[in-house]
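A single protein chain has been removed from this complex, and every other one stays in its place.
Residue numbering begins at 1 within each chain, and the chains themselves are lettered A, B and C in the order written.
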Amino acid sequence: MYDTQVTLVGHVATQIDYKETVNGPSARFRFAVTPRYFDRRKDVWTDGTTSFYTVWARRTLAVNLAGSVSVGEPLVVHGRLRVRDDPPDGEGNRRVSAEIDATAIGHDLNRGTAAFRRVVRTDHPLMDTQKAAVG
Amino acid sequence: MYDTQVTLVGHVATQIDYKETVNGPSARFRFAVTPRYFDRRKDVWTDGTTSFYTVWARRTLAVNLAGSVSVGEPLVVHGRLRVRDDPPDGEGNRRVSAEIDATAIGHDLNRGTAAFRRVVRTDHPLMDTQKAAVG
Amino acid sequence: MYDTQVTLVGHVATQIDYKETVNGPSARFRFAVTPRYFDRRKDVWTDGTTSFYTVWARRTLAVNLAGSVSVGEPLVVHGRLRVRDDPPDGEGNRRVSAEIDATAIGHDLNRGTAAFRRVVRTDHPLMDTQKAAVG
Partner (left out) sequence: MYDTQVTLVGHVATQIDYKETVNGPSARFRFAVTPRYFDRRKDVWTDGTTSFYTVWARRTLAVNLAGSVSVGEPLVVHGRLRVRDDPPDGEGNRRVSAEIDATAIGHDLNRGTAAFRRVVRTDHPLMDTQKAAVG
């Protein structure tokens, strides 16, 4: 309740940073969203200023993301938005970032085609295997 | 302004109905969304009632959709919502339907992996070719 | 998770139907949303087709809604969307409706001003009182 949901349509700006954690697989990347608007005075479509977000994925979504997505690819990202305001570091710099805890992610089919392959989850064997491999 | 945007996470319930029209490629399909909620009394996750939507895609999105998506596949669908209330037919039946004019569609990476291939658009040659082929 | 959230900006189309139920206060009304879009050919803003929704409010939101909102007033409605498809009635008519289970509702300040008065909730005394009065 009162979660702030948001859907972003944009491009992957950094490599997927994938990690095994004690809470299971986790992945993150920076995501660039550039709005397009119709400039009525010039009668043309124009790019607005790009916004950057940090997107987090967990568990199976993190595993499949790491196995499917590369820098520059176009995605639809749906999830919960939060704005983190970290305390100043030693030099007094504040760090504010807009982060998405992703609920679902998919390649944007406006920009290309995708061959999908279902991953069967039998109590997350993939994750268990990967944890074992890492451990 | 005042568009009603919505994001659906669910499954494709019918085959993609793809057509060439005078306005370019168009595709539609029925889409099933089943909410999951945590039942605090029983302490388990439970399925809610499924909602069905008609999703429309146009132009390049329609072409790539038809080339990428099959019945039963999990998708993220983002677009504009409208509720159509068609006049009664000869037997007095009203037809109300919830429709999405899709802005972006992608396979839900919670459920599997996807191999993405970018389609380069050089003034929509694909569409021109297809129109020519149909004509 | 996987709830379909939506935000509607539009006008109240029917009186608020307020009821006391065994689960507490409940209110519903029909809500009309008319998209506006810029017609590039004619160079003017135009109204699109109106969509109608049934909005449900519960508990304190239902009570305050009934005490604050009249037919024709402009609202922002945020909540969970579902599409109900009721079985055919005796004459074979199917009834499909788009419903919003409201999370938050407020008067749209684009259209006027609002004087807000906070209602203090001490274990929902207002509802208890009203139930007592009804009982």
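We take it that a contact is a pair of C-beta atoms (placed from the backbone, for glycine too) under 8 Å apart; a residue touches a chain by one contact, two chains touch by 3 or more.
Since the model is a prediction, treat every value here as computed from it, not as a measurement.
Q: Going by the stated contact criterion, tell me the shown chains that border the hidden chain.
A: The chain that is not shown is in contact with A, B, C.
Q: Of the residues C:Leu61, C:Val83 or C:Ile100, I need the one that contacts the missing chain.
A: If we include the chain that is not displayed, C:Leu61 is the one touching it.
Q: Spell out the interface residues on chain B facing the chain that's missing from view.
A: Counting only chain B, the missing chain is touched by 1-2, 5, 38, 40, 43, 103-104.
Q: For chain A, which residues reach the chain that was dropped from this view?
A: 1-10, 33-37, 48-49, 51-53, 80-85, 91-98
Q: I need the residue numbers on chain C that touch the omitted chain, in ascending order.
A: Output for chain C: 5, 7, 9, 57, 60-61, 64-65, 67-69, 73, 75-76, 78, 103-119.
Operating definition for what follows: only the chains that are shown with their structure count from here on.
Q: With centres defined as the mean C-alpha position, give me the chain A-chain C separation in Å.
A: Their C-alpha centroids are separated by 33 Å.
Q: I'd like to verify one number: the distance from the centre of chain A to the centre of chain B, where each centre is the average of its C-alpha atoms, in whole angstrom.
A: Chain A and chain B have C-alpha centres separated by 22 Å.
Q: Going by the contact rule already set, what residues in chain A reach two or more other chains?
A: Within chain A, the residues that touch at least two other chains are 5, 103-104.
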